[in-house]
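Shown here: the complex without one of its protein chains, the others still in place.
Right, chain A next:
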Amino acid sequence: MFQSLGRYILLLQLSFRKPEKFSVYWREVMVEMVSVGIGSLGIISIISLFIGAATTIQVAFQLSSPLVPRSIAGSISRDSNILEFSPTISSLVLAGRVGSSFASQIGTMRVTEQIDALEIMGVNAPGYLISPKIIAGITMVPMLVIISIMLGITGGYIACFVTGAISPADYIMGVNDGFDGLTIRVALVKATVFGFLIASICSYQGFYTSGGALEVGQSATKGVVFSCVWILFADLMITSLML
């Protein structure tokens, strides 16, 4: 385990060496940003709308006491979306969608000698392959999380209309009531850290693949599993430190 941690840190060090040519690396960063951001927008939108709607209905169901104002369901749904569902659930989904793609892409390049070809040319392979993915991860995941938060709250509003669990007016009142900007800051910190973990762990697994197609698949699986575990651990740490 310590050997793996050491190799992971050394790989990160190599990834952030000075690029051979900034313009070539910048192009790679843009390609990865489009892949992570635009490529994941569909799935993130779908899960955010449904989770937002389901959360609102469940909270409304559990707070059916006449002593509790109906609008409180909107507040709880909002904070749940901002603090937990949007950053964490979205990142777990992104670990599956983006992380497996990173690990298998780099792993395939390793087993087909494309990484050796880069090194022979004098290219810093970790820098060229991994740093654009990490930059894309730490910039695009927070943006996706912001979109996810907005869609989650919208999903709750739609659920109010469709199911009548609470009135849309109560829901809006609850969403506006007692909003604390700290929750958004916590969500963005979580998203940035999760983006880094997904990109770096999955790239690490791909980079040290050896063998053939079977091992590429195993690396992708390991990358997703390890990043999910680390996302949940980091979620707990950030939550306990910031709230």
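Just so it is clear, a contact is a pair of C-beta atoms (placed from the backbone, for glycine too) under 8 Å apart; a residue touches a chain by one contact, two chains touch by 3 or more; residues count from 1.
Following the convention adopted for this analysis, contacts and distances are computed from a predicted model.
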Practice task
Between "PepSY domain-containing protein", "3-isopropylmalate dehydratase small subunit", "Carbon starvation protein A" or "ATP-binding cassette domain-containing protein", choose the name on the UniProt record of the chain that's been left out.
Solution key: "ATP-binding cassette domain-containing protein"
Exercise for the section: Return the single residue from A:10, A:24 or A:46 that touches the missing chain. Expected result: A:24
Practice task
Give the residue, chosen from A:120, A:213, A:229 or A:243, that touches the chain omitted from the document.
Solution key: A:120
Problem - Contact partner of the left-out chain, one of A:4, A:62 or A:112 - result: A:112
Problem - Residues in chain A touching the chain absent from view - result: 20-21, 24, 108-109, 112-114, 116-117, 119-124
